[in-house]
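All protein chains of the complex are present and in place, except for one that has been dropped.
Labels run A and B following the written order; every chain starts at residue 1.
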């Protein structure tokens, strides 16, 4: 297996975001994509990350491979990438290592030990949503940060005209409204509202580094699905459990 | 009561500076101005902040109001202001809250609980000075920071030709001289000298963010008055107690 990326940030940014949520992960690599499906230790959020073969300038995969590594170590290594580097990943089965090469002004190679990871097949839950918002990822990021000033959980509300982001703290409350307009597409049949952890959301909205647009889907007291896409290259999605209402 | 500011930094910067000195404060709002008069818990510095009605684009005040809040909470909220936001403050007497709205690319609203604060009328002491320096606020800031490298208190000296800023530490001493010139106006009858806490001065000189000019007035072993002005908009002044000489 040998994979080469001309835009290493397509791997670097997702790994940085994921390393804040999970420790050890398995990459599954087949002819179409490199994929990570993982759940955080507290079982609050599931991450599904796909990097499509079309994102690579070199994509040689014999059979499907499962590569288990420490995400924290991989993240530390990928942080050493410089602006004009290309990144290649090569599996060295004999030595049980992942060979990571960065080439730019100089050539640097890291060999990361593979680890044993129990192969618990992560089943992505089947969710059905009747409400969907597509909006500017920076605006969602700001709204979550705003509400984070006063509260620990956020209520996401939606009606046909606007999305409402609210938080209630001991000393103050905050709310932000995003109206339906050219930046914000809204589809919903009913008014919905549900509560989520701000601590987690702050980690997930870092996906805005990958894409200007974010897709949000949710329902009353139901998981939130958050998705960032780079067309023909990657999809990073999160499924976040709701918080119970009596907090 | 409803007040709207097109330049929110006129409130944001003073609140940031004040929140480093005092915790809870009362805003007094009448037809002419919004005013805070407060003393730090150690009684070393008094702050007088006035934001004139002419600084606002909307200024509706029925009768005089006293609004008591946690300055720390207000500061955290105002830090969320973005470059092109307008800021409005509205008093919701029924809910006992101050409604703070930021409008720019999106509209965000914070409702901050009012608090109970004993109404101890702060009497601004009557001080009479015979010496005055008007100079560049950045130069004063640098001089205080320079002296802060070696000492914990600073002596401010003045004669007809120059202002002297000196500090004495265990291992070294430092002094900076500001000569009378186009940047530095000096008025004094006698030579004067007095000592002040550098720790406090470092907090007060942050007023340089509001105005390029600072006015300093002091006398021998007498309080220092430091003032920053934005004409027709705001005045931020501090009265700092001297340090006793035998330190």
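Throughout what follows, a contact is a pair of C-beta atoms (placed from the backbone, for glycine too) under 8 Å apart; a residue touches a chain by one contact, two chains touch by 3 or more.
All figures in this text were calculated on a predicted structure; none of them were measured in a lab.
Within the full complex, the residue among A:63, A:106 or A:128 touching the omitted chain is A:106. Checked against the full complex, the one of B:37, B:150 or B:241 touching the unshown chain is B:150.
When the omitted chain is restored, the residue from B:105, B:142 or B:159 that touches it is B:142. Per the touch definition above, the residue from B:64, B:172 or B:190 contacting the chain not shown is B:172.
Per the touch definition above, the residue from A:4, A:39 or A:73 contacting the chain not shown is A:73.
For chain A, the list of residues touching the undisplayed chain reads 70, 73, 76-77, 79-80, 82, 97, 105-113. One chain of the complex is left out; on chain B, the residues touching it are 139, 142-143, 145-146, 149-150, 171-178.
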